[in-house]
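Excluded from the complex is one protein chain; the other protein chains are retained at their positions.
When the chains are written out, they are named A, B and C in that same order, and each has its own residue count from 1.
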Amino acid sequence: MARFLARRLLGAAAVLFAVSVLTFLIFQVIPGGDPALRMAGREATPQTVHDVRRAWGFDRPLYEQYATTMEKILDGSVVSYSQQINVEQEIARDLPPTLSLALGAGLIWLLFGVLFGVLGAVRAGRASDRALTVLALLGVSTPIFFLGALMLYYLGYRWGLLPLGGYVPLTRDPWGWFTHMLMPWLALSIASIGIYSRVLRAGILDTLGEDYVRTARAKGLSERRVLVHHVLRNSLIPIVSLWGLDLAAVIGGGAIVVESVFDLHGVGQYAAESIARLDVPPVLVVTLLVACAVVVLGVLVDILYALLDPRIRLSA
Amino acid sequence: MSLPPPTPARSEPTVGTEPPLAAARAPAGPWRLVAARLRRSRPALVCGALVLAVVVACLLAPVYAREVAGTGPDENHITDTVRVGSRTLDVVSPTGVPIGPTWQRRFLLGADPNGRDVAVRLLYGGRNSLEIGALATLVTMLLAVLIGTLAGWFRGLTDGVLSRLLDVIWAFPPVLLGVALGVALAIGGLDLGVVKLSSGSLLLPAAIVGVVFVPYVARPLRGQVLALREREFVDAARVQGRGNVRILTGEILPNLTSTIVVFLPLMLANAILLEAALSYLGAGVQDPNPSWGTMLAEGIRLTPGAIHLVLAPGLMLVLVVFGVNVLGDGLRDALDPRAVAGGRG
Amino acid sequence: MSDPPRSESPDTRGSQQAPPGTGTPPGTGAHDDPLLDVRDLRVSFDTDAGEVRAVAGVSLCVRRGEIVALVGESGSGKSVTALTLTGLTRRLGARIEGSATFEGQELLAASEAQLRRLRGARIAMVFQDPLSSLNPVTRVGAQIAEQIRAHEPRVSGAQAAGRAVALLDRVGIAEAARRVRSYPHELSGGMRQRVMIAMALSCDPSLLIADEPTTALDVTTQAQILAQLRALRAHSDAAILLVTHDIGVVADLADRILVMHAGRIVEHGRTREILHAARHPYTQTLLAAHSGAPARAPRAPGPALLAADALEVRFRARRRTGVHALHGVSLTLGEGETLAVVGESGAGKTTLIRCLMRLMDPTSGIVSFRGADITNASRRQLLPVRRELQMVFQDAHASLNPRRRVQSILQTGLQLRGVRGAQLRPRARELLARVGLGEEHLERYPHELSGGQRQRVGIARALSCEPRAIVLDEPVSALDAPLRAQVLDLLVRLQAQSGLSYLLVAHDLAVVRRVADRIAVMRAGEVVELAGAEELFAAPRHPYTRELLAASPDLSRELAGIGAGLSWEMPAAGPSPAGEGPATGGAPLGGVRSTG
Partner (left out) sequence: GSSGGTGSSASTASSSSPTVTVLMGTPPDSLDPGLGASTQSYEATWLAYTGLVTYAHAAGAAGAQLIPGLAQSLPSISADGKTYTFTLRKGLHYSNGRPVQAGDFAYTIERAIKLGWGNKQFLTGYIAGAEAFDAGRAHTISGISSNAASGQITVKLTAPFGPFLNVLAFPAAGLVPSGTPLKPLPNDPPPGVGPYEIAHVVPNQSFAVLANPQWAQQAIPGIPGGHANIAVKIVSNNQTAAEQVLSNGADVFDWNDTVPGTLLGQVHAQAASRYSQEPTVSTEFFFLNVKSKPFSSQLVREAVNYALDRQALSRLDGGALTPACYLLPIGMPGHPAGPCPYGDPNATVSAANLAKAKELIVQSGMAGTSVDVWSEPHPPHKEYADYYASVLNAIGLKANVKIVAAAQYPATIGNIKTTNPQTGWIAFSQDFPNPIDFYQLLNAESIAPTENHNLSQVNDPHIQSELTALGSVPSSKLDTVTSRWEALDEYVAQKAYIAVIGYDDVPKFTSQRIDFGALVFHPVYGNDWSTLQLK
């Protein structure tokens, strides 16, 4: 276990290093990406640009710039180019909406994914299963921002049922938080509900064909017990681990889009806006944060997998 | 963008219960069997036909533009008027609101703020979306097959390096990666010495989208190759004196095809969606080439007054991606020897 | 009891009509009423390839305390019959006709709830593969306790757990109290199957259906499980319906044998009658496979062809202790001889072969071919060796690329020998003809071939470069009895034709008896005994060799036990082909009907 952790964490560190270098480099090759020009302001004299460059260390060799930036990120003192505010504090402020979004949507898609998956498998081949299949595929096929825009238009604008975006802190107004998050949650989780229900349905059907399920039936167990203790118990294992991985992935993917659509002022939106401003430090920090989440959750999922499935031993 | 998990590359179609009474049947290759199964899946066929219809329609865009709508995709009609029934309407109102669907030849699905015919642009945009989707899928598949087979086959250091590479792409937030690359490459294009992509090229978003999805396919492929290389038929090929290259191409690759085929539509669907998302965030296709993603993104800006600008590309996108997904589903079922018609249990 | 012949069961296949029953099965308590009575059971499935009639009219009956064996080759419908009785094929979409009464209750028409009360409580089942049949994520004790509580709701959890320990103890698992906390994958194959048996016994069923309980196990373990069933019979009055494809397994266990073929019962009768006086040709082939042919006297071996000298293989395992798979193995295969290597699973046989074939590198030691050291030869240097030295694999299915047609599979070897273009097809056809397959098979994919056909294709591939020696890794282990005989015959014939040398690996001594000149017995990576076949069977020197011989489920022992004095196992015994045993009298037992 300790060795496993050590190896995995070492690998994780390598991955994070590569991710940070890559991000850093991407912004170096951008034409017009020289932050000194933008920071020096309008009609700046070459002298001014030069000064800015010196002050921020943009005249240093790349690896040195990279090193200092990473150092600042690690000790929490990194400042954005465009607004010159502390990036990590800014991210800490933007974390609640992002976490509300990801965790809430994650729970929703897990819950409904499992529900529909079980329903579909139990009624495999029947009309209700086909309907669920069609719905699931529709969910998978709908772009998040299209769904978000439609919801905003109909639920928010036309029918006035829900607020038109924005974020209300849970601590300030729980009900407001809920109503503001409802549409983002739905927009973010629909596709995953589709995927999870399909994966689980297939998993259950596979498991139903397993010999040990036949054994369980031959033991005279009730169908319910067979389903819950033998079928679900086994087919949920991959789902649970999938969930962990997706939760991390969604922060760097769908959540950014949803935050932008619903104006949640979350970490993803901050990153997307920073990219538009060619502001490297926030992008770097958010990217690392997301990559960190992906890597760490990857390790956690492996551990969880080993806990849930006694056949798996942690190695490699 | 959340993806369906990489389907664990499980048994290839031919492995499974030996078909009963096999000897009595006329020999049917695995692919013919798949085709037969696919032919029996009505939804997959219908959706396949639908996707095909859309593709054909998009290919015929110039014909529609010339013969039906009478305007090109880039022609502005901002200050023009159009007769709808007995009334004469502005194509774009003085306050900038474009006309909605007229359900007639001109401006069938309405106009956009530049007074361009949405139906015409939809067809032209489809070409770009589909082309990017197809190219991206190609990129994904080529890279994934290359990385997956090399890593799985050579193991050791090669595997270590390639797997870390996949980890890096995997850990990189896909939308951020896409947007960052999109922004980075939008002006200067990409110049890797061998590969040169100019900034306006459709290949650019295709390459970005393609790279993002590589781990989703490469990982299961690698796993499959790891398993395949232990199979006895690989030893059999060695015993007959075959080298690595011939074993990879002659023995391993054919066994990966079903996995690849299963992933193709899935990746196509996801590529189209990711391209749309990137366009929404401003890192997609460069104008003046529309894609459904860029059209949708522009439309969203203009809701609520011009909802047709959202619905037209949005529904088209959903329709095609849905069709591709259903087709892929049918294909997967057809390739899965264990799936019995009507489901089990 | 009396079971009058059914008028509706005209038998055109020569199976025995059941005359009025004359007695009770020997060695059991006398119970006359049938416990299970199956009449004209038909089961069919709808598949892609159309309707499959898996069971086409089976009638049988089992009495209390009796052991009835259902024997037949793979795919003959044994499992479907067994599963249908407890309603387990219903949800597979099976169409079921006929009737089956158990303790007077109709099973086929019973509701799911009624069946559920019977399953596990009155009718228990043991399945073929104990690993896949146990829930991998639940401790074995809990799986046993679960069944107890399902049928006896008043038993507390602790009590059920206690009973689970007792049951494991009863089936001979040491340290039962500790083992209940194990997960299935932590147990050996034999232990797992014992757990299955313990589970089956947990509610004192009156009928135990065991579907190939030993097929997935190796010989020694198989012997243990059979002993377990034998013990069960002594201590409980449960009837057993034993399903198997290996007639040798049931020879000394079953009271009666039913032979099944293509969905029908083709022959039935008391064990002894079937063994000694099988009438149906199909039964005879089943038996023939088990006739221990005489061990062959060693021919004078030609000059050394392939040799291993002090081979060592250590696998660097994840744990600190590596696996020592080969330990100083030295062997020589002479020109024109058949050298058999026998050993239980994990003995290192495959590892040895892979070293010899240069598919892996030994940790130390030398492999030589025609005296030349090839231990470190490159792929190119090996090409001429490959041409002369070929291999047939353990798993015929796995060794044929499922994506290539037979034609294309055979081509590779032909090309290695320099055959090109238009020559390829006729030469491939020739090859198939040599292994007894027709031209039509050229266009087939491996999955379109039967197991025996596949292994023949494997042999044809090995022959395709006209080698001087073939290394065969358990070429028949995965095949059932009739196929096994076919393939072995083929090998013998080919050797006679072209003077090939064989290095033949097997885990079962019986298999190699007819073909081997010399036999090497391996255990835990070492060759413990190497002797001429005749000599080895006659006077096994190493205790392990003796153990192997004893575990071999051989009809000879059963027949000997019956007193015919025809045991081939005994060194002194003279040769006697199967089926020639004296047809000891005694009318076949009733209760078996086979309908056309």
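Convention: contacts are C-beta pairs under 8 Å (C-beta built on N, C-alpha and C of every residue); 3 or more make two chains touch, one makes a residue touch a chain.
Quick caveat: nothing in here was measured; it's all calculated off a predicted structure.
The undisplayed chain touches these shown chains across the complete complex, A, B. Between the chain not shown and the residues B:Gly70, B:Gly96, B:Gly160 or B:Gly243, the one that touches is B:Gly96. Residue-wise, the contact with the chain that is not shown comes from A:Asp51, picked out of A:Asp51, A:Asp211 or A:Asp309. Contact with the chain not shown here comes from a single listed residue; of B:Leu256, B:Ala306 or B:Leu331, that residue is B:Ala306.
Mapped onto subunit A, the interface with the missing chain covers residues 30-34, 37-49, 51-52, 55, 82-85, 90, 93-94, 157, 164-166, 263, 265, 270, 273, 276-279. Annotation for subunit B: contacts to the undisplayed chain at residues 74-76, 78-79, 92-97, 113-115, 183, 186-187, 199-200, 282-283, 286-288, 301-306.
Please note the rule applied: only the chains that are shown with their structure count from here on.
Judged by the touch criterion defined above, the protein chains are all mutually in contact, each touching every other. Computed centre separation for the pair subunit A/subunit C is 51 angstrom, with centres defined by C-alpha atoms.
If each chain is reduced to the centroid of its CA atoms, subunit B and subunit C end up 49 Å from each other.
Between the Cα centres of subunit A and subunit B there is a gap of 22 Å. Residue positions of subunit C touching 2 or more other chains: there are none. Annotation for subunit B: residues touching 2 or more other chains are 342, 344-345.
Listing the residues of subunit A that touch subunit B in their complex gives 11, 14-16, 18-19, 22-23, 26-27, 29-33, 121, 124-125, 129, 133, 137-138, 140-146, 149-150, 152-153, 157-158, 191-192, 195, 198-199, 204-206, 208-209, 238, 242, 245-246, 249-254, 256-257, 260-261, 268, 271-272, 275-276, 278, 283, 286-287, 290-291, 294-295. Partner subunit A is touched in their complex by these residues of subunit B: 1-5, 164, 167-168, 170-176, 179-181, 183-184, 187-188, 269, 273, 276-277, 280-282, 293, 296-297, 299-300, 303-304, 307, 310, 314, 317-318, 321-322, 324-326, 329, 338, 342-345.
Of all residues in subunit B, only 12, 14-16, 18-23, 25, 27-30, 33, 36-37, 231-233, 235-243, 251, 254-255, 257, 340-342, 344-345 touch subunit C in the complex they form.
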